[in-house]
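Only a single protein chain was left out; the remaining protein chains are all shown in position.
Per-chain numbering from 1; labels A, B and C assigned in written order.
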Amino acid sequence: MTTLRVRPTRSRDDSATDPRSTDWGAVLASISEGALQREVDGQLPVEAVQLLKSKGFGALRVPSAHGGGGLDLVGLARLWIELAAVDANLPQAYRGHFALVEDRLWHHARTSDQRVWFDRFVAGEMAGNAWSEVGSDIDLPRTVLRPRADGSYRLDGTKYYTTGTIFAEWTDVHARLSRPGHPDEVEDPTAIALVDTRDPGVRTIDDWNGFGQKGTGSGTTTFDNVGVPAEHVLPFEDRFPYQTAFYQLNLLATLTGIARAALRDVVEAVQKRTRNFSHANAPRVRDDAQVLALVGGIAAAVYAAEAATLRVAGSVQAVADAPLAGADEIAALVEASEIESSTAQVVVSELVLRATSDLFDALGASATARPLALDRHWRNARTVASHNPRILKARVVGAHAVNGTPPPYAWSVGGTRRRQDWDDTRARAGDAG
Amino acid sequence: MTTLRVRPTRSRDDSATDPRSTDWGAVLASISEGALQREVDGQLPVEAVQLLKSKGFGALRVPSAHGGGGLDLVGLARLWIELAAVDANLPQAYRGHFALVEDRLWHHARTSDQRVWFDRFVAGEMAGNAWSEVGSDIDLPRTVLRPRADGSYRLDGTKYYTTGTIFAEWTDVHARLSRPGHPDEVEDPTAIALVDTRDPGVRTIDDWNGFGQKGTGSGTTTFDNVGVPAEHVLPFEDRFPYQTAFYQLNLLATLTGIARAALRDVVEAVQKRTRNFSHANAPRVRDDAQVLALVGGIAAAVYAAEAATLRVAGSVQAVADAPLAGADEIAALVEASEIESSTAQVVVSELVLRATSDLFDALGASATARPLALDRHWRNARTVASHNPRILKARVVGAHAVNGTPPPYAWSVGGTRRRQDWDDTRARAGDAG
Amino acid sequence: MSAAVVPEVEAVPVLSHDEAIAVATEIAADLAATSLERDRDRLLPGRELDRLSASGLLAVTVPTEHGGAGLPVETLAEVFRILATGDPSVAQVPHSHFVYVNALRHQGTREQKWFFFREVLAGRRFGNAQSEVGTRHVRDIRTTLTPAGHGRWTLTGTKGYSTGALFADWIPVLARQDTLAAPGTGPLHVAWVERHAPGVSVTDDWDGMGQRTTASGTVRLDQVEVTADRITPYYLTFEGPQTYGAFAQVLHAALDVGIARAALTEAAAFVRTKSRPYPDAGVDRAADDPLVVQALGEMELDVRASEALLREAARAVDAADADLTADSAAAASLAVAAVRAHSARVSVEVSSRLFEVSGTRSALDSLNLDRHWRNARTHTLHDPAAWKVQHLGRYVVDGTPPPNHGQL
Partner (left out) sequence: MSAAVVPEVEAVPVLSHDEAIAVATEIAADLAATSLERDRDRLLPGRELDRLSASGLLAVTVPTEHGGAGLPVETLAEVFRILATGDPSVAQVPHSHFVYVNALRHQGTREQKWFFFREVLAGRRFGNAQSEVGTRHVRDIRTTLTPAGHGRWTLTGTKGYSTGALFADWIPVLARQDTLAAPGTGPLHVAWVERHAPGVSVTDDWDGMGQRTTASGTVRLDQVEVTADRITPYYLTFEGPQTYGAFAQVLHAALDVGIARAALTEAAAFVRTKSRPYPDAGVDRAADDPLVVQALGEMELDVRASEALLREAARAVDAADADLTADSAAAASLAVAAVRAHSARVSVEVSSRLFEVSGTRSALDSLNLDRHWRNARTHTLHDPAAWKVQHLGRYVVDGTPPPNHGQL
């Protein structure tokens, strides 16, 4: 268990590199260097996150006019894939961050100026996620925001699987909004609190205990009398509507990157292998037709997974492009993107899991040596895939194809919630809670 | 065996509809209507081809400035997929045509004005293919062009699997160029002759005898003293360099469309099924979780196949966009597109074959009734897939990934040839043989 | 009884296990040589069935105390498998025959056994008239036996997918034996009617994409008179542990396993004798391409696995017959479910991969190599493998035994 915190690398004035001028190839190469050792040692990718912050990674989606990278979601998904291929933890660690960016972009386009947030993102500030609780009703979190006399709030509670928060300056907290004079908690609305993790009442420990994706920083975060200004408390109903598809896109890109890493490693290992079976097809392993066909199968899995993931990115971008559309149109675009992401997952998770397991068949027993950690690809893929059970997704897709059944509206891994009504929220003034 | 010929529907002056104004949805719906009956009756899609000609289908790639549709290859691949979903024969029947269009586009951009051909395409004229022979060396076809005194040529020989030629005004013939005074045939160059099928010396019979893709018009064409003007005889070396990848793209799109047809039919059949097993998961078949998951799996296969196919289309378009690039750059783009198309085939053929066979598991024994012809999807997919053996493709892809081995330069199904050198041809004056 | 379909023999041979296997192997080889044409032209296999009857193969399960060979299910399943490697359509025709010989063993009266087993030993065949088309589910049966007085009953109804009825001497018909008071609700019985009895008509209207010559037609029963001694109580079969369903299903599995082997044998022969090697494979014969060899090897191990499961399932049915308890019957049902689901998957896959290894030339219509896939795909829908898998899954997760009915 690690209890570190990646403190911000600079003040807001000391701006990070403009992401448009970043050489991402060099950044990826640098992150790649220590990745295997981090996995073997069980270390969080602290320096890698620092590097990403300093290079403007978190501001890639911020419009260029506001100092960001101005990237669309297809471009972002492509970069996520590349990043996952060098360290599968990182796109997932940044998932909550990019969701908050997306939320701010949506509101900026619809109703309210979000330049203050754009500035933070451009300054390298990162957000994590703090939505999950254990054993509580999804519509009634135990983490509570209580109004203070000055109009601000105090936040108390404990969140689990707070992916990315350990690295972040901000965390995005799902909480119950307690209302004085309304004693029935069940009636309370829920809200999103954007919490500054530099507050001394915020503590994060890395107690994530999965056999894969060990460096995502998915630990436990406690909030003890943490002050939250009113403008950082947002009605839950106003959340950007394509969060479900966006989260799935992040997982798809991570899976695809893992497969790419598996391909890279198997190609290198085959190139290095000198010893073949005496009755093999060719003297050199790298000329053995069976080995080559196996590697070809993995390459094909990567190709198809990338194609499907980028296609999903396009469908999510279509929602992001329609902030001012009518409620029905937004709902239809959201539904389409969720069905597309579910559809892609059915194939992608299978292709990637198979690729990460099959790669060993091109190699010998020595490939199982623990210092090589070639099993991390399967362990990572298996862990990511279990967020999106293929069994469930295939049925959702089939029910949509046959009966037009809309996908379950999952706002987070494992939960479902009521559908948003965008007409209402569009009429409202802003984000203040 | 059918021995019909689809005569052209109009003279060149009577132009077909501008493809840009065509409602392709309506055209596809119209073609769809008779497709099942044609399959059951073993009829060629004659009227469907007529309709496509009259709507400007064959001119979709011709630049808008020259009266064509100005579509890029991604758009064309998308339409091929949709067309294959309503009649799997048609994109394959048009494969040779679009290859000739591509060849003319390439030369128009590089060296010589091809407006005369653009006009023909815009007028609805179609080209078929006549390259394959039986048992002859690929570099020494038995079909021969002999010079006539007037500078034109006469063509004699027999070609097999002349896909599309039975429907077409033109056919694209690979032939040996006999040279008076050079008695050693082995030294003869080969050429492409663009032959007017309305010449009385050209005869096509539909003797294609496969269990799938029965309506592609892949018959035998004989040439008996057929006159060919000199400007219709093209040096083989000048053929557009991305024909291999282009052909593979056509097959990929056809496969993907077949899967889409399978999905459409299984969804309809499940919706209609009333009888379930007494110990099934749900009273209605359409609510049965196992059935829905199976349909979802097929939908996911279609999604991934489409994504991969369209990605390949993008890579082929990248070559088409570079007619004036240097030889090395063209060669690199060609190689990339061939590797991409081979890579996609490894996954797509498996996904599509599985989908077309699995669909029956969502249905009952009554789905096997011959009048429903639900097996046509598997028969069609199996026939198309055997043009691109997965076994071979996986090895090609693996050899490229591991050893950087370039793909075999297959100019046609089953054959390989020497690599083209584009520097040479770029320097030449034109197409004349 | 029609002279055309009953061989002119007094009694057919009583075969030992080894003889049965040898005879089946010989007949299968002849069937294989002509299966292409039978499928293509839909030639119904009247002569082939007469040969089966005359060979004694259709009598191998008549109990020894009735003068039969009394061979176990293990032998019969292997005979079915072997015949299916030759022509699975022909092999499927006598499926119901054996199921009803088995039913007589379980539920026939002494007199019925005496009569019908003698018929079988004389080379007579039983058909099948069980399923009904358009009812809510496969066990919703509307054909009725209504009382006609004096120990006589009247049988009326329509049956579909009646495999073998066309070539049968006797057609056992599944029907509800009604009282006049509550028509349509009586317990299920089997009424035995002669193929050419008044009121019985059989139409050859099967038009499936595979298993084309099974002669699975429609049987119409219009006020057919049946005497009480020709009625057996079907429902009693399921009032205790039984292997009736497992027996029927293991024979179905044997057909799929046979189809898989036939497809693989044909694929290997094609690769060996006709396929061209892929360009750039660097080999002279397709049979030397390690990737083609690998694909054939994968197909072989899948087929072997189905064959092994078939043998184990057949032995499990024999073991349950020898010592019938709820546990032994459940074990037999699960073993049969396993081979049924496995062979469904493998027969479809191997008959499709045939083309993957054989290459483009194998897709010619004249070779009719797609009949293996069409046969597999059609026969594997006879009843859905998905349900066999459910039963296995329920057993694994909760120890739930499979349901006690005729489909397992």
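Just so it is clear, a residue touches a chain if its C-beta (ideal position, glycine included) is under 8 Å from a C-beta of that chain, and two chains touch if they have at least 3 such contacts.
None of the values given here were measured: they were computed from a predicted structure.
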item: Residue among C:61, C:154, C:352 or C:390 touching the omitted chain; value: C:390
item: Sole contact to the chain not displayed, among C:195, C:212, C:342 or C:371; value: C:342
item: Residue of A:22, A:129, A:315 or A:383 in touch with the missing chain, whole complex considered; value: A:383
item: Interface with the unshown chain - residue positions in subunit C; value: 264, 268, 271-272, 287, 290, 292-302, 304-306, 308-309, 311-312, 335, 337-338, 341-342, 386, 388-398
item: Residues of subunit B (touch criterion as defined above) contacting the omitted chain; value: 281, 288-290, 293
item: Residues of subunit A (touch criterion as defined above) contacting the omitted chain; value: 209-212, 274-280, 290, 353, 357, 360-361, 363-365, 367-371, 373-375, 378-379, 382-383, 385-387, 389-392, 394-396, 408, 410, 413-416
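Keep in mind that, in the parts below, only the chains that are shown with their structure count from here on.
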item: Farthest-lying chain, centroid of Cα atoms versus that of subunit A; value: C
item: Geometric centre distance via CA averages, subunit C-subunit A, whole Å; value: 54
item: Averaged-CA centre spacing for the pair subunit B and subunit A, given as whole angstrom; value: 41
item: Multi-chain contact sites of subunit C, meaning residues that touch two or more partners; value: 281, 289, 291
item: Sequence positions of subunit B contacting 2 or more other chains; value: 391, 394-396
